[in-house]
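In this view, the complex is presented without one of its protein chains, the others remaining in place.
Then we have subunit A:
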């Protein structure tokens, strides 16, 4: 009995210390390194940099503000369009939006060039136009198209959380569709709208891929930071650029925290189990949102359709014909890369989820204040631009104490710890569903901490764990920002290869890789949901018998 307890206490303390050390070492230390070393390094001062490169800041703010406005408008339009739809229509349309979540972030730019570039299918082949797609307009358009899906999903999710009886009450009092939207839905979505506006603003500021691919001569801070490392090897300049990006990102984050809290607390009163009917398709909101939604979904169809066509066709005498050639050509770029990427994603997904769930175990179930602090440190990669995190790793792990940057393990560590931010949030939601008395019961019946984990914590949060793993897997499969500076030749992952070939103008190879990434993510999602569905059915069977 005593030996059992000793083993459990030892395991408990070891896990606690490992969690603390790993978060401090792989999240806090890189950020501290970049802060300390970049100010100690010789080079241009921060104030001088701001004066000298004010135009970069102006460009970045211009792009971010316009993208934010357009993205909010489009995502709100889509969310409003959904209130007119029955759930049988909502499901496939939501699923389509989800596809954009399982593709690399610069897929939109790839499609844009394929369709509207100088040799684009639409502008060149179909309309014989000479259209210059590069510049600020291209960046804004592509970022808007890329960010709208996620934002719309956030707002649609929020719509589903609105108390249906509130909408039904308004209708019962005589409010028609337009009045319900104007008086109920828009005011109640306001915190969500502010959150998605901030997310878009921060994402646009940090996005270096879109401006690099289609910015042309239009330079912004994020792309300049990327070129500073890749082309000039000027880490100091890259650090200053990332600092500049961090300021609005941090401001945005604090506003985000405030409004996210409002988002979760404004759901007021008791919830009912009734469903709100789709609103009658009357008034002016319906035709307007319907038209814009058709355009948006058309653009998405065009985007993914063009990538698919590009991946399985070749141009022969000006005609597109089906061919496996792009796939065969991509083999030389993907030699070993697919296996490596999937392995990284599997490890990062699983380990990242495990770390996050254990942090939440200590912070929520055991109510450890120190783990609350660890959890907060874990959210840093969520707040700050991905390239900043990658740059931090360069500073932290290429010095005289730790020299890990030429090992592939550093990439795995980076993608694993980068997702702790989101995974802890998901873990918190999953753990909140478990009645705390279960944990007490284990001890009451003579169990130990190990029994708590084995018999209650992990079995009861299994579904949340699986979904967190899936999210980690997909985010690793599609990530680029935090690892772009850490990848060595011969250790590349699929997104990096894709980014390279896009920059070289090999759009067909890029399309093949984009399709493969999407396919792998969808297969994994299918597997996870399939297993979850099976398990659920077994539970149902058990509960029925």
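As a working rule, a residue touches a chain if its C-beta (ideal position, glycine included) is under 8 Å from a C-beta of that chain, and two chains touch if they have at least 3 such contacts; residues count from 1.
To be clear about the criterion, contacts and distances are computed from a predicted model.
K.L.:
Can you match the unshown chain of the complex to its UniProt protein name from these: "ABC transporter ATP-binding protein", "Spore germination protein", "Transglutaminase-like enzyme, putative cysteine protease" or "Cytochrome c oxidase subunit 2"?
P.N.:
Its UniProt record gives the name "ABC transporter ATP-binding protein".
K.L.:
Which of A:28, A:101 or A:175 sits in contact with the chain that's absent?
P.N.:
Only one of A:28, A:101 or A:175 touches the chain omitted from view, namely A:175.
K.L.:
Could you tell me which of A:15, A:142, A:184 or A:412 touches the chain that is not displayed?
P.N.:
With A:15, A:142, A:184 or A:412 as choices, the missing chain is touched by A:184.
K.L.:
Would you indicate which residue among A:101, A:136, A:165 or A:302 is in contact with the undisplayed chain?
P.N.:
A:165
K.L.:
Give me the subunit A residues in contact with the hidden chain, please.
P.N.:
163, 165-166, 168-176, 179, 183-184, 187-188, 266-272, 274, 277, 280
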